[in-house]
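Quick one: the structure is below, and I'll ask about it shortly.
For this depiction, one protein chain was excluded, whereas all remaining protein chains were kept in their positions.
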Amino acid sequence: MEEKFEPKIIAFLCKWCSSAGSDLAGVSRMKYPPNVVPITVMCSGSISPNYILSAFKDGADGVLVSGCHPGDCHYIKGNYYARRRITLVKELLEFIGIEPERFQMSWVSAAEGAKYTEIIKDFVKELEPLGPQNKLRSNL
Amino acid sequence: MQMILSKMNFSSWLKKLNSYRIFAPVKSGEVWSYELVEKPENIILDYPNTIIPPKKVLFPQREVLLEFESSSEQEIKLKEVIPEETPSVIFGIRSCDASGLAKLEKIFKGGFEDLYFSKRKNQTILVGLACNIPPSPDCFCTSVGGSPYSKDGLDILMTDMGDEYYVESVTEEGEKLIESAIGLFNDPEENVKKELEKIHLESEKKIKRYIKDIDKISSKLPEIFETEFWDKESLSCILCGICTYSCPVCHCFDINDEVICTFPLKGKRVRTWDNCQFPDFTMHSSGHNPRPDKASRLRQRIMHKFNYFNENCMELLCTGCGRCISKCPVGIDIVEVLEKVRVYEK
Amino acid sequence: MRKRIGFFICHCGINIAGTVDVKKVSEGLSKYPGVVHSEDYIYMCSDPGQSRMVEAIKEKKLDKVVIACCSPTLHETTFRNAAKVAGINSFQCEIANVREQCSWVHKDMKKATAKAIKISKAAIERARLNESLEPISVPVTRRALVIGGGISGIQSALDLANSGYEVILVERSPSIGGHMIQLSETFPTLDCSQCIMTPKMVEVSKHPKIKLLTYSEIQEVAGYIGNFKVKILKKPTYVDPDKCTLCDECTKVCPVAVPNEFELGLTRRRAIYIPFPQAIPATYTLDINNCPGLFPIACGKCADVCEPGAIDFDMKPEILEEEVGSIIVSTGYDLYGKEEMAEYGYGKYEDVLDGLQFERLLSASGPTMGKILRPSDHKEPKEVVFIQCVGSRDPELHCAYCSKICCMYTAKHAMLYKHHVHDGQPYVFYIDIRSGGKDYEEFVQRAIEEDGVIYLRGKVSKIFQEGDKIKVWGVDTLSGKVIEIDADMVVLAMAMRPSEGASELAKKLKIALDKDGFLAEAHPKLRPVESLTSGMFLAGAAQAPKDIPEAVAQASGAAVKAVNILSQDRLYHSPTIATVNLTLCTGCGMCVDVCAYEAIKLEEGKAVVNEVLCEGCGTCSATCLRAAIKVKNITPLQVHEMIKVALGG
Partner (left out) sequence: MVKLDDIKKECKSILEEGKVKYIVGYKRNNNYYMSIPAFIEKIEETDQLIWDPTCVYNLVRFLRDEKLRKERQKTPDTRPIGVIVKGCDSRAINVLLQEKFIKRENVYIIGVACEKSGVIEKKKLRKKFNEKNIKQIEFGKDNNFIITTEKGKTTISAEEILAERCIECNNNTPVIYDVLLGEKVERSLSEHFRSLEKFESISTEEKWNFWKKELDKCIRCYACRSVCPMCYCDECIADSISLAVKPDTTAEEKAQKIRWVEKSPVSSENFSYHLIRALHLAGRCIDCGECERVCPVDIPLRYLNKKMEKEASEQFGYTAGLDPEKPALVSDFKDDDPQDFII
């Protein structure tokens, strides 16, 4: 029997909101698929486009970037810069033919465990029909 | 062996060669390049010249030398990667590029033998195509010891005679290749031989670019090594790699470990083309760069081609293909540079 | 040198071990390069758990440890302290969150275990490249600056001074006292505002620890928490307070008369004046903007009559440079102005007043000596209409917010009016009454029940003058009746807004503003007196509309927050800050632009990070095109490696 495709997702979470929101999902014992590996960074503003490209190159089927809601950034305005930067990355990836579903950004506050759970569930659901991401995967 | 092959029979010949991998110029957009051809009948030999010379078949831009893997800290497994044993034929090589491959052979097989190059070279048959019309207005093969119909480095030379090709074998391997489909070939008549000579002679005349006193230039180069000549000539250089990557004889390379995974360690040792025009080419680990500027890099390119190699191997490291002139983004013209060397006075 | 890494995974009872095969994780990682010790334990955070870690570090000479357990927000500090006890740098301890982000959210043991391994490996990769760091320490200048000399500023200054710290209190007008000194009586106790305020003002002026700078403004603020450098412009008053005997001869000869700010334009003052009799400092000020001229001297009469020779026309503006460790901003409020409220005839009809003007009419030391008289004809008004929410709670045209104190002071005004004019009738138009506060509701009820104030729920539609009456048309939405009142006076409870110049000051201080222009607090619930800039605190109505007790409470709170800093010998700051690779930096300044803390400056064409200001968010590092700036212990290389292992296997 063919094994079911399990998309691999990297989630870049800011420490203060999204990682805390993801913690809350755990504390509330919400359930979501184990396809996502979180990498917590200080601020969504610190997520370099290189990280995203690197994740796709290393075989991620999907990448999520998540930060504090606008106005709530622990570092005052890092998420606003992230929003601009990530917009550019998103547009460029779509322009060269990467399925838009593969790269997503969200605002998840420390109180939004449920939202984080839903995002991951939906993300996995959207990635399943796409199959493995081989376009940017390293072929060294 | 000298034979005539009707153009109609050309693809039949190629079909007979099904035990070989066949490389030939392929057009994509406006760009021609040597590619592995799946359907030999699609080969068209009427082409100007490729951007990248056929050296890329024998000396690929990326070559995996070995693979390494380590499951624990104590042990590293190494696996040598040797090119596959598959006989190949490259069709349509211009004489300049063929003589370039001959020069590369001197470099990679003379003295120290480079296994990767020689393995490929030994199983590759080179079939050339004489240039009845210079493929580029920048051709200058005749100035550097070549000609549009030179057999140097080739196994077979073909010349376009209109409806048919004049096919001359140069080596035994070439002869075998013809013999494998001998039924397709005819013996040439005398008048055809004369016609061939005429075509060859005329083709030579069509070459517009010429370097005067190349030998003098070659020996003059060391004299002007320390002059501001190079500063002036390199002003517009942008230090890209087009001239050397497109050169049929430039052969510098870099070796890197491409790490796929750090822990546990897994990766490949890879050889890639490198380029004396890139700033990192001569960069020392200390941060010192003995060729710190454009002038020293342009000088290196010219010196290597027209002096150093000449001193060591008694020939020039240039085949006159003119690619570096046509493709230079800022119009640096090696023929002009050499002419300026010739007339330069301190 | 090869790293010696220790790995520990906590069962957390069944919290982790219930979904993650901890044995498998610890076994799997025992073979991982660099890991020389790997174990699982039921409760790593327990004392025995911590000791196991400490012992392993000592026995196996570990130089890095990774603990796979709950979220780092819970026990990172615990384990880092333990690591320190064991003799390694606390930053050599990393946490892999396998509970909140793994075991608790998954059910499938096999998959959860695989994920736990990836998370652990990522933490190991991060740890492998962690630098040993020590907290950054900076000395503290043990003085404070308080900006604004109203009740909040005075309270903060006194609290700080009484705690033993030097305070510089800067006030831009000639006297401290703020709006509170203008008030007559205060709700809900009706004690005399001046009576309770004046002693505090005097205490400020006499306090040996307080340096009072009136008629002064903040020009420039540099530095950071614990070490601010402030430039203060002291404007010339042209009167030497030491020589001035307050004889008042000068005002008698001054030819100029301009509206009196303290009396809100109800009276006029001279160009040389004392703002009000109890002013602190008790001295006169020559208002250069209204004086006929000093350069050259156009009049000079005041100096002629000044017997003690206190008037000094040669006085020059001074720039004082002060160093302080902490700053409290209490710049107060202004009332909504006439330009904005023309619709109620404010500024057009003399007998339409704002709340503060009415306070002056009520004040025994006010322009009418405490008698309620109309400004137009000095007659006693018999019917007075008070209108609440003028400019407040009006998101379409004016301010969306509630100014909070108007319900209470309007009740007070109506009540006090009735006390002064026994046969008068006060009416109050209101939207609803907000009287939350100790004894506040009782106070409003007293106004209605004992003083016969008529409360009309509804908005006023039109105000216009007819003869000597001011016609007020409105609707009582409770009865549905149209109301028309022939009033003798109308008092508007104007919205409060941030005082003029507060936004410019905020810019100098690098304090954020909220959407309404009030100073933004760091957190609306948990850090209400802190600004987002460390070392700067907020007090009083500068942060949001509030009444006196609240302002005083916040001022004392801010003072304690300032003491938190000033009482330290040194301040410690997280060392996970940005560092610049000077060889790569081209000095483009993009990092400077994005830094929310102004922690980066360009010096000789290269970015330089102020390690105390930097909070380590890393926005600079993602912005830098040349990868020339990175945050310690969460560098791009670390993330790069973490990505690789998080996806591998």
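In order of appearance the chains are A, B and C, and numbering begins at 1 in each one.
One rule holds in what follows: a residue touches a chain if its C-beta (ideal position, glycine included) is under 8 Å from a C-beta of that chain, and two chains touch if they have at least 3 such contacts.
Computed from a predicted model, the values in this text were never measured in an experiment.
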| item | value |
| --- | --- |
| Chains in view touching the one left out | A, B, C |
| Of B:Pro87, B:Gly110 or B:Pro137, the residue in touch with the unshown chain | B:Pro137 |
| Option from B:Glu67, B:Asp213 or B:Asp333 whose C-beta touches the chain left out | B:Asp333 |
| Hidden partner chain, touching residue among B:Gly110, B:Gly183 or B:Pro279 | B:Pro279 |
| Full-complex contact with the absent chain, from B:Val249, B:Val270, B:Leu298 or B:Val341 | B:Val270 |
| Contact set of subunit C toward the excluded chain (per top definition) | 581, 583-584, 586-591, 593-594, 602, 605, 623, 625-627, 635-637, 640 |
| Where the unshown chain meets subunit B, residue by residue | 28-31, 33, 51-52, 61-62, 137-138, 209, 232, 235-236, 238-242, 245-246, 254, 256, 258-259, 270, 272, 274-275, 278-280, 283, 285-288, 292-294, 327, 329-331, 333, 336 |
| Subunit A residues touching the omitted chain (full complex) | 49-50, 53-54, 57, 70-71, 77, 80-81, 83-85, 87-100, 104-107, 119, 135-140 |
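The criterion applied here is as follows: only the chains that are shown with their structure count from here on.
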| item | value |
| --- | --- |
| Length of the line joining the C-alpha centres of subunit B and subunit C, rounded to whole Å | 73 |
| Chain centre separation in whole Å, for subunit B relative to subunit A (CA means) | 47 |
| Junction residues of subunit C, two or more chains touched | 644, 648 |
| For subunit B, residues that touch 2 or more chains besides their own | none |
| Touching residues (chain side subunit A, partner subunit C) in the complex | 8, 10, 19-20, 22-27, 29-34, 37-43, 45-51, 54-55, 58-60, 74-78, 81-82, 85, 117 |
| List of subunit B residues in touch with subunit C within their complex | 70-73, 261-265 |
| Contacting residues of subunit C [partner subunit A, same complex] | 71-73, 97, 99-108, 111-112, 114-115, 118-119, 122, 512, 532, 576, 594, 596-597, 615-619, 621-623, 627, 631, 634, 636, 639-640, 642-644, 646-648 |
